[in-house]
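Missing here is one protein chain; the remaining ones are kept as they sit in the complex.
A and B are the chain letters, set down in written order, and residue numbers restart from 1 in every chain.
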Amino acid sequence: MKLDSKIPQGEMAKKWSNYKANQKLVNPANKRKLDIIVVGTGLAGASAAASFGEMGFNVKNFTIQDSPRRAHSIAAQGGINAAKNYPNDGDSVHRLFYDTVKGGDYRAREANVHRLAEVSNDIIDQCVAQGVPFAREYGGLLDNRSFGGAQVSRTFYAKGQTGQQLLIGAYQALMRQVNAGTVDLYTRTEIVDIVMVDGKARGVIARDLVTGEFQRHFGHAVVLATGGYGNTFFLSTNAMGSNGSAAIKAYQKGAAFANPCFAQIHPTCIPVHGEFQSKLTLMSESLRNDGRIWVPKKKEDAEAIRTGKLKPTQIAEEDRDYYLERRYPAFGNLVPRDVASRAAKERCDAGFGVGATGLAVYLDFKSAIERLGEDAIRARYGNLFQMYEKIVDDNPYETPMMIYPAIHYTMGGIWVDYELQTTVPGLFAAGEANFSDHGANRLGASALMQGLADGYFVLPYTIQNYLADDISTPRMTGDEKEFVDAENEAKAKFEKLLAIKGNRSVDSIHKELGLVMWDFVGMARNKEGLEQAIEKIAAIKKEFYSNVRIPGSGEGMNVELEKASRLADFIEIGDLMARDALHREESCGGHFREEYQTEEGEAQRQDDKFTYAGCWEYQGEDKAPVMHKEELTFEVVKVAQRNYK
Amino acid sequence: MSTIFGSSIGRKLLMSLSGLFLVVFLIIHLSINLLLLVPDGGQMFNVAANFMALPLIKYGLQPVLFAGFIVHIIYAAILTAQNNKARGSAKYASGNNTKDVMWASKNMFVLGLTVSAFLVVHLIDYWVPLQITHAAESITIDGVEMHNTYALVNAAFAESWRVILYVIGALGLTIHLTHGFWSAFQTLGLSNNIWRSRWTVAGIAFAWIVGLGFAAIAILQFAFYQ
């Protein structure tokens, strides 16, 4: 496998301009002859499909939900970064670029991140033109806030619903193209395989989730914008339907899967309440701007709280341990997500956790309310507080919130070059689905930026560079042997699942997988645990293929069958994550290996050995994958140990 | 303009405009009826009623009034039929427990039917003898011969069953108006978060003034003017 990152020549700030100036383009008459398949309708998928349609390509856009507007991008609360420097506080493209590379713990490709920072401003302009109702000041200009510990205020937001508003902007642009006839929308349709013709991606096999019928679709190029694979853990902040199946299909067709072990654990989620918990709800990171995180200083107090004998409000100020402020005086409660998450786990593991399970810490607004008044806090976080109260039945204005880390975002994903093309020609990946620009850890308000950058401003250029050579490739009918074979293969997989007729529900096996992932491939990992995890995942795979029970048939809607087919792929991803985590003998960003920490318990990178993206190549069913390296070189950014003290 | 009344909002516009027109009519009607309570043996009322029989009003405005009623009723029927179709054939087994919804707003058609039924009785009682058969007796006031409308009304309200019927009719009208009044302005688009509560309050006040006004006249006629 050859990993050519295709980074353009020239100095960092000019690479993207140079690329655009020299790339190949497709003329308008030829665009009409070219079909592009876009899988997914989140920020990346919808923006890409809409933009391709506007340019004149024929687009087929697929979503598993009933409407493109349901994609999980909609759930992002906090905001979107851009280097506008409207507040005149010293921001610039260079600073956004630098912060993102540093925040990612120096495991991202510099050229991509720089491009991301460059187009960030265009995204805001585009969204405003679409009518995205960003928050404004009384003067009528856009408001910015500081987010996730950034030293500048570069985050644009729309109440606590930024993701929703950005997605609806992209969705509306998409529906405009549907109306214009340039985009064919396939709702409640899942991609079950990618069709390869002569070594290039030329289409997909889709399954209609309502009728259960299989469909063959041709495209000159295929774009995967299918999000992350956080649901491998069963419990995550992802939507119930979010899955990594399309990514796994790509991997199995020869696309490298990069850095699968880089999964972000978000520090401020509502803790687990019981065994039937179905998902974890995120509380926006913005809460950390005003909330203070603490646990009791004394173990006996923590124990009394766990058994319900003491209330948090009864713990005196001097008996509280504001551990983030103690450990990281410079950044305090605003340290990056990975640091905050690990610190919470450390306290709970040491026996200071609160809540019935002992797996929670407090996020307290008492001093903020004293300082600013309840009304100011209500204006800032009212909707989040209400959401918390609906779930937990506690009033956060009076008693501190309980939070605990949860799986949130996956930085790893399908490997792509500078053009967002995978190692399979004609197959592109965008948004969270690719291994992206976030390195080993994503900063707050960067995911929305990346998804829209890929869809609006990167792919519309780079895909032309590929398609320009394809203008004389005629459309295929879908009756070619490659399509028929792929469909039969996909059908066989579903029939195989239906034929198992075992004794266990899909969810029960998925939960088992999730527990293994959380315990061994979660916030803190070590060699022994990861080796165990690989064995346990193999056992779960065996259990799944011999004992899963899927009621009903392949005809008509069958939700359990959908879930089973996705779980089969989650099992593959889980294995890949564990292998990647095992091989990466260092701690960086979202990946923390207990063997590699400083004396103070901070993550310790091994730059001399691991400054690369680990890219896994599929070798066939039940064969160990092979790892290839994309070495990362840093021309501009000075690699240093992150320090938030 | 061509298709405005073919649209849902256009049809609602007709309901709104015809409804507001009928509201104006109600104001005039009530104003004249209040003269029934002037203790002058019905002289002022008769003069006012006679004014309403002038050819310009009888042949000019009355058809417009009838048209207002007809448009309001026909479109109510059309809208109700369309809405039933849109609701679909499958009904909720658990009913509808949405709180804070004005009862009147969900029963406008039934209330409208009540008012219409009353209207028929009302026309037979007065409009037919006064303007069609001219069976009502005559009286001469200031040298002008006219129907003694007051006597007709006074005699009618001597019967308790009719008073009860009129009170029920007035009540139906009141409830109809508690929703209809503000709703008309909402449909015209003349509402927002502030004006909505103003129209609602004004509508409820208006509805009760009109309803209680008509009812009171009937009751007082029965009790004190016989």
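One rule holds in what follows: a residue touches a chain if its C-beta (ideal position, glycine included) is under 8 Å from a C-beta of that chain, and two chains touch if they have at least 3 such contacts.
Keep this in mind: contacts and distances are computed from a predicted model.
The chain not displayed here is annotated in its UniProt record as "Succinate dehydrogenase/fumarate reductase iron-sulfur subunit", chosen from "ABC transporter ATP-binding protein", "Succinate dehydrogenase/fumarate reductase iron-sulfur subunit", "1-acyl-sn-glycerol-3-phosphate acyltransferase" or "Chemotaxis protein CheY".
Within the whole complex, the absent chain has one touching residue among A:Asn22, A:Gln151, A:Gln277 or A:Thr598, and that is A:Gln277. Touch with the chain that is not drawn comes from one residue among A:Asn58, A:Asn81, A:Asn112 or A:Gln126, which is A:Gln126. In the complete complex, the residue from B:Thr114, B:Ser191 or B:Gln221 that touches the missing chain is B:Ser191. Annotation: of A:Val59, A:Leu96, A:Val152 or A:Ala173, A:Ala173 touches the absent chain (contact as defined above). Touching residues on chain A toward the chain that is not drawn are 47, 50-51, 54, 65-72, 74-75, 84, 86, 122, 124-131, 133-142, 158-159, 161, 163-165, 168, 171-173, 175-176, 178-179, 185, 187, 210, 239-241, 273-274, 276-279, 281-282, 356, 386-387, 390-391, 393, 456-457, 460, 505, 507-508, 549, 551-552, 556-557, 559-560.
As for the chain not pictured, it touches chain B at residues 1-4, 7-13, 79, 82-83, 85-102, 105-106, 108, 179, 182-183, 186-193, 196.
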